[in-house]
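Removed: one protein chain of the complex. Kept in place: all other protein chains.
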C-alpha cells in the first residue's frame, strides 16, 4: 500500500474521564487509525488531567455541547454512567458523530432502541463497547462454535464473581452480566435471542439492590444458559463452560497459561428399545478423549475494538458489536428485572422486540 | 476401660449390593462397633460375591423377608434405589430393626414422613446416610459457623458438576442435590427450613429428565443459597462458598492440599445520611485481610457415620443426621420439582408438609 | 478361549507385610494370573493378620526357609528393606522361585549384579518393582518419546517432594529417587546410562543422613536430567518436565484432571553468519503453539505389573522392568553417594560396574 492510499486518521473524543475513559483514551492514542483530540468530563480538572497524561495535543472540555460543536471530530466514545447514555448519544448523533458506547448500551431497552433508530436514520455507526468480544479467547470460541467443533450447544454456564464495588446506581445484573450476555450473544451463531429469562437475586447486606444474581436463559433445542454474578465473593472467578454434543469448552479467563481448554468428552445417549413394559430406556456411554488448549495471540482487546470501530466507519457497515447486539443484551437485562420482581418466574421477551432490526441494519449498511 | 465394659458389638445387615452397598459393608467390617452379619440383594449371586469379598462369616440373602426374620440382627443399612426405600424401611422397622438409609431418604416427602413416624412410634433409630456430614471438612464448617467465625450468613453457593451417569430413575436434582442440601442443612445452626424454592433445569440431550439443574433457596434475612448440579460437565467441580458478614469460607473438596479457606475479607456497608434529597447512600469499604486454612484430620466419613449410628442406638438419641434431616432435604427437592413444573416460579414449602401431591412426584422425572 | 486353554494360575507368596506388602498382596488376589498362597514376615502375627485380611486360603509364615521349601510356589514378591534383598533373593532363586523385588533392587550395585547373574544362570525371572513404569501416564510418555513427538530430549527436570517420613536406614536419595530414576530409565529409548552423576544434599535437622537431595545427570548430546527429592516440604509436588526440540511435556501426577500436558512450544536456534568480526550469532525464535493433554486410561499400575510378571514367566522373556533396569538405577544411586561424599563433584559411573567399593556403600547413609 502506498502512502497516498493510507486512509487519513479518524478524529475521536472520549467523554467520561472516570474508570473506563482512560483505558479508551490510551487505546485511541496508540492506534494507527485514530487521533485522540479531546477529553470531556463534567469535572473539568479531571478531564484536563487525563488529557495531559495521555498526549500532547489533547484538548479538555467540561461542556459536552462545546465539544460536539467541533466539526473536526468524527466520533465520540462514551464512558459515562448508563443513565446518561441516552441523552449523550442522541446529542452526539444529532451532531453527526459516530459513537462507541460503554456497556450497557442504555439504561432501558426503549432508550437503547431509540438510539439505534436515530443512528440508523442518520447513517451513523453506533457501536457497543462489548470489550470481551475483541479478546483472542472469545474470538477463538466464536470460531470454534461456528466451525462446528463443539457440535450443538447443550449448555452455557458463566460465573463472574469477585469482591466488587457495590455500584451506587445499578444492581449486580446490570453491572456485571452485560459482559456474560454480550459474550454469549457474540459466540452463538444466531446471537442471544431467548424467549424468556428467569432471575434470582439477593441483597443480604441491605444495599438496596441485588448484590448476588443468578440468571437462567432457556436456549433453542432445550439448551440452557446460566449466569452467576456476585459482588461479595472473596475469590475471583471468571469462568465460562460451553457444553456441546461433540466437545465441551472451558474458558478460564484468570489462567493466562491455559485460558481455553477444549475437552473431547461427553455423554452419548442412545434411545433403545428395552422390555415391552418400559418401551425405551436411555443407554448412556462416555467419551473420555483428549483435551486441547489452543494457543492464543497476545492482542489487547481494546486495540482490536478501536480498529473495528474505524473499519466500520470507513466501510459503512455495522461493527461486530453493533447497537443491535447492545439491544439484545438490554432485552435480557430488562426481562431479568421483571423476573426478579415476580419471584423468579420466567419472564418472556416476546412483544418487547420492537422491529428496529432490519430497517436499522439496512440503513447503516446504506 | 476394661474388657467387660466394652459394649457388645451391634449386628448389622446391608441391603443392596450395587454401587454404595459395598462401601457400607467395608466400613461396618472395619468398625469396632459393628459386626456385619449379612448382605442382601435381589440378585443373589451379587449378594454372595460381596459377602465373600468382605469377610468370612457374612451370610448372603436374596429374600429380604428371610433376612428380616433373623432376631439376632439389630440394624439394617439400606443402599437400594430411592423408590424402594419406603417399602423396605417400613418392613424393617416392623421387624424391629434400626435403620440407616442411603440418600435421598425416600422418593417423596410423604413416604419419608411415614417412615419417620413409624420409627418414632416404635422407638427405633432412622438415620439418613448424609455421608458428607461426617467428613472433617463439613464438621469444621459447622463448627466455624456455630462459633460465629463467619458472622451472619449472606450467601451459600454450591457447585457439584461432573461428567456423570444419566440415572435411569431420577433427574440430576434428586441424584446430586441431596449432597448439597444435606450439607447446608447440617452447617446452618437452624437447619435448612426455607419458605420457598425456585428451580431451573434443562434436558438438552433428550434424556427425559433434567441433566442440568439450578436451585435457588431464599434464606432468612435476605440471604440466599444456590446449588448447581450438572451431569454434563467435562470438568469436575465440587465447591461451596459460604459468605458471611465477618468472613467468607471456600470449600474446595477436590483440593486435598487446601480443602478449606477462610477469607478475612468482605464488603462493609455503612448507611450514611447524605444530602437532603437523596436521604441516604451506601458507603462501601473493603477489608482485604489474611486467608487461613485450617488443618483437617484425616478421617473417613463412613467410619464416623457407622460410629454415630451405633452411638445413637446405644444412647437412644437421634443421630446427627436423623430422619427429620432427611425430610428437610426431601421437602426442598419436592418444592424444586414443583418449581421446575411451573417455569421456575418460587415454590412454597408451606402446607406441603403433610400432603404431598402425586403431581409433584411425577415431576421428579421431568 | 476355552477353559482348557486358560493357562493355570501361577502361585505366589509375598515376603514382607509392612507398608508395601499389603498392596502387592491385594493385587495378586485380584489378578486373574495369580493365586496368592502365602504371606511371610519375621513378625508372625503380622503375617497372619495380612493373610486373614486378604483372602481365605492364604498361609502365613514367619520363617522364610520354610516358605521357600514349598514346591508349589512359583514366585515370590519381596517387600522388605533394601538391605535384606540380596540374601532373600539369592535364597529364593536357589529354591527355584521367580522374583519380584521392591525398589531399590538392592543396597549396592555389587549385590544387585550378583542377584541378576544368579537369576540369569538359573533361567529365572528377576523383576524390579518399578511401579510407576506401569502407570498409564508413564507408559504414554514412553510412547510419545519413542514416536518422536518431543524430538530430541533437551532436559528432564523431576521434583518429588513432600512432608515425608525420615527413613531409619536410607537417605532421601535412596528412598525417593529410585522412582524418578526408574521412570527416566523407562521412558528414554536408550535407558538411563549416564557417564557421571553429581549430587548435593543437606541434613539440616541432624537426622544423620541427607533429607534434601539434588541430583544432576548429564545425558547424551549435552542434555541434562535433574532430580529434586525432599522429605521436608510442606507441600506435595510430583512433577516431571521433559523438554524436547519439538515439544515439551509436563507430567503433574497430582493433577488427576490433566496429568499430562504436551506443549507445542519451544525455542528455535539458528546459527547464522553475521558480520565478519563476530562470525556467527544465535538467532532465537519462539514457537507458541497449542497445548494438548492426552486422555489416559484408568488402570491401576500394580495390576499391570502383576500381569507383566506373569507374562514374562510364561513367555520366558525379560520383563519390562528387569533386573538390568534395577542395576542402572543402583549405578546412579551409588555414583550419587560418591559425589555426595566428595562435595558434589561429578562422579563417574565407568569402572564401577564390576567392583563397587565399601566406601560408596557407607556413603549411602551420609
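Letters A, B and C name the chains as they come in the text, with residue numbers starting at 1 for each one.
Basically, a contact is a pair of C-beta atoms (placed from the backbone, for glycine too) under 8 Å apart; a residue touches a chain by one contact, two chains touch by 3 or more.
Just so you know, these numbers come straight off a predicted model, no measurement behind them.
Though it is not drawn, the left-out chain touches A, B, C in the full complex.
Contact with the chain that does not appear here is found for just one residue of C:72, C:147 or C:222, C:222.
Across the entire complex, the residue among C:66, C:205 or C:254 in touch with the chain not shown is C:205.
The chain omitted from view is touched by exactly one of C:66, C:146 or C:345, namely C:345. Residue positions on subunit B in contact with the hidden chain: 258, 264-265, 288-295, in rising order.
Counting the whole complex, the residues of subunit C in touch with the unshown chain are 152-155, 157, 163, 165-166, 168, 196, 198, 200-208, 211-212, 214, 216, 218, 221-224, 226, 228, 230-235, 241, 243, 245, 248, 250, 261, 263, 265-267, 269, 271, 281-282, 284, 286, 288, 343-346. Looking at subunit A, the residues touching the absent chain are 56, 235-236, 257.
The rule is simple: only the chains that are shown with their structure count from here on.
Among the remaining chains, C is positioned farthest from subunit A, on the basis of C-alpha centroids. Chain-level centrality, scored on Cα centres against the all-protein Cα centre, points to B. Distance between chain centres (mean CA atoms), subunit A to subunit C: 54 Å. In subunit C, no position touches at least two other chains.
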